[in-house]
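Shown here: the complex without one of its protein chains, the others still in place.
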Amino acid sequence: MTDPSTAMTDPTTGGRDGFPHLVRAEWTKFRTVRGWVAGMTLAVVLVVALGLLSAAGSHASCGMGGVETACTLTTGPGGEAVSDRFFFVHRRLDGDGSITVRVDSMTGQIRLPDASPGVRNVVAGVVPWAKAGIMVKDGVREGASYAAVMVTARHGVRMQHDFTEDVAGGSGGVSPGSPRWLRLTRSGGTLTGYESVDGRRWTVVGTARPAHLPATVEAGMFVASPGDLTVSRGDLGGASVQVRFTEATAVLDQVRVEGRAGGTWSHDDVGVAYEADGRTPHHPGRFTESGGAFAITGVGDVAPSVDGVRVESTLSGLVAGLVAVIVVAVLFVSAEHRRGLFRTTALAAPRRGRAFAAKAVVVGAVAFAAGLTAAALTVPLGARVLRANGNAVLPVSTFTELRVVAGVAALTAAVAVLALACGALVRRGAAAVTVVAGLVVVPHILATASVLPLSVARWLLRLTPAAGFAVQQSVPEYAQVLGYYSPQGGYYPLPPLAGLAVLCGYAALAAVLAAVRIRKGDA
Amino acid sequence: MRRELRAEWTKARTAPGTAWLLSAVVVLSAAASAAVAATVSCTAGGCDQDVPRLGLAGIQAGQAAVAVLAVFAVTGEYGTGMIATTFAAMPRRGRVLAAKAAVLTGLTLAAGTVAVLASVLAARLILPGNGFTAAGGHPPPSLADGPTLGAAAGTVLYLALIALFSLGAATAVRDSATAAGVVCGVLYVLPLIPRMVADPGWRRLLWQATPANAGLAVQTTTHLDDLPLGPWEGLGVAAAWAAAALLGAWLLVRTRDVRA
């Protein structure tokens, strides 16, 4: 702006005072202050270093037949981690056909926390998601594609396939005197599940197209019973989650297979684990047959698994990095007010709202780049370190991983804009930093790492800008799996993009208020 | 020292931010405690809550205002350049720092006491509605109860120590936003570090060394055996941090040129 004739140009007519030039001027301001660049670099270093530190400190090993091995995960047809353990009584089915069964009863036992140490405290009962029904599966390999229709203990009739998909049918369980009929029909690649209370009037529960069903599949009856979950107070303010043994026994009769069924009934305890000797099954399933009635006892679950380390756990240093980003963003605006530089800025760009917008663009872009760098380094490297240390890292799709990385960058940018706007509104550096840290970082920390009750934690992550952290959640919460879905475990109450939207809403609101204040107030 | 004290008291009294921030300490603490009390419930299934600690949970929010108060007490002068006037008028800088610390401690103790009383009162009013009743075996917090009184008094002291730590850190850093970043980092991010470490020994040690973790142990009244260190020892850790920050600030302020 050395040429006075252009400096006098009305900005509305463009010229050298156009918005790109404002952005460029702000960018020059930013990059020429060593402390600010150092602050952003520090943010990246904190995220990467703390992430790798926590990954490096996390070791795990799993026993397999008395030999310690790295923990491996079973993956389903969609690539996600799954649990695939159930008792399967089945026969071969070529091409189209159907299987019909009547479920007469479901009973079981649950091991509760030991009342007196060392004495197994087992009571009769079934857990809500104990399942008994019929299934068509691509062989008996763990993780193979399937479709099934089933009766559950507390969640009524369900049609499920390929682990993650779940459709609800009629409600209510089974009991002697009130059985439930189930039917599964294959027609090409499509399976249709039916239910009936009397074996005559059928209603469709749902249809499914499993990812990979060959011409010949295994069709039959299955029973599974997921472990019982107890959450107790952990040390240092955490929660400790215990999963204990349960089993369910269902009696099924009136079995009818239509179509080209081959062979006789065979049975498999799919996914059973073995004791230290490598031969004896641990908590085995079993079955008996008498007069066409099968009493099948199953242990385990056919469902997505959330039992493992999530990739975003490597981003534990993000909050530390964000504090550095907040400080830099606040300094970027408050330094001008303090040193009276804003008068210069206001002279150079008389439309101050635009000057602020240019600042927001610059700080947002810088923060986005910093967040992207940090996450793009931390997530893959951290996951590699975790795996090298024997941890079972829950696999996610490339798209999800990219969403986590880009989401963290967007989160960083939104936090920076929020901080900039608060800096312009409050004008006192310490107050602005504390307010933004109090809005973003503190609720997240309180929700994920403190003694706050779960309900408080969830509300914090819905209402405050900390909702934006949801964008890093890589594994969703599954309605059909009972789990401790707490913020501490990495489960946010809002979906990823909704959470980010809450944060962006706060940032946009603050930016508008700041622009109004800057336009109205004096420099 | 009397003159320094009087001058610093006049400064604190005549800065309009002081009254606001002291109110913020009380309001934030009480509001956050009330919010926590409103969202917890004591069900028949489980009620394993440390009730006094729930009632004082809002201090986590209130301590931010305490930190800002302390940071402003120093950076307000460095930011404007008034610190030169201060040190020209009172060349014994160690005494100025001591006077600032004394005034700040007094203000924080006063506001902290009100904040703690307000928090406990809020919890007393709200918790019974959520199942915390004496009849149910989970009485709402009462200061007549020895451990609760200890937790409450310890919390007030904790706030004063946080103020002193923030004062020392801000004096060392001089810039307002950076000081706030450092203090927020220590208060809110540092407590996370122990969780990132898998080794139980290190985890314990780091927990013991973090001022916000260890210091707030003073609020604990149940499951004391789970704590890596006793409530009052924890307050000692916070005191050590405050002392270290003030010592560092004193060394720097004595030798460093006064630059705005």
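Note that the chains take the letters A and B in the order they are written out, and that residue 1 is the start of every chain.
Keep this in mind: a residue touches a chain if its C-beta (ideal position, glycine included) is under 8 Å from a C-beta of that chain, and two chains touch if they have at least 3 such contacts.
The working rule: contacts and distances are computed from a predicted model.
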Looking only at "Proline dehydrogenase", "Nitrogenase molybdenum-iron protein beta chain", "Glutamyl-tRNA(Gln) amidotransferase subunit A" or "Multidrug ABC transporter ATP-binding protein", the name UniProt gives the absent chain is "Multidrug ABC transporter ATP-binding protein"
Check the whole complex and report which displayed chains the hidden chain contacts. B
Residues on chain B facing the left-out chain by the touch rule are 3-4, 6-11, 14-17, 76-77, 80-82, 84-92, 255, 257-260
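In the analysis below, only the chains that are shown with their structure count from here on.
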In whole angstrom, the CA-centroid distance of chain A from chain B equals 35
For the complex, which residues does chain B have touching chain A? 17, 35-36, 39-41, 48-50, 53-54, 57, 60-61, 64-65, 67-68, 71-72, 75, 79-80, 170, 175-181, 183-185, 188-189, 191-199, 203, 207, 213, 223, 226, 228
Parts of chain A lying in touch with chain B, wherever the complex brings them together: 50, 53-54, 57-59, 232-233, 235-236, 238, 316-317, 319-320, 323-324, 326-327, 330-331, 334, 338, 423, 428-434, 437-438, 441-442, 445-446, 449-453, 455-456, 459
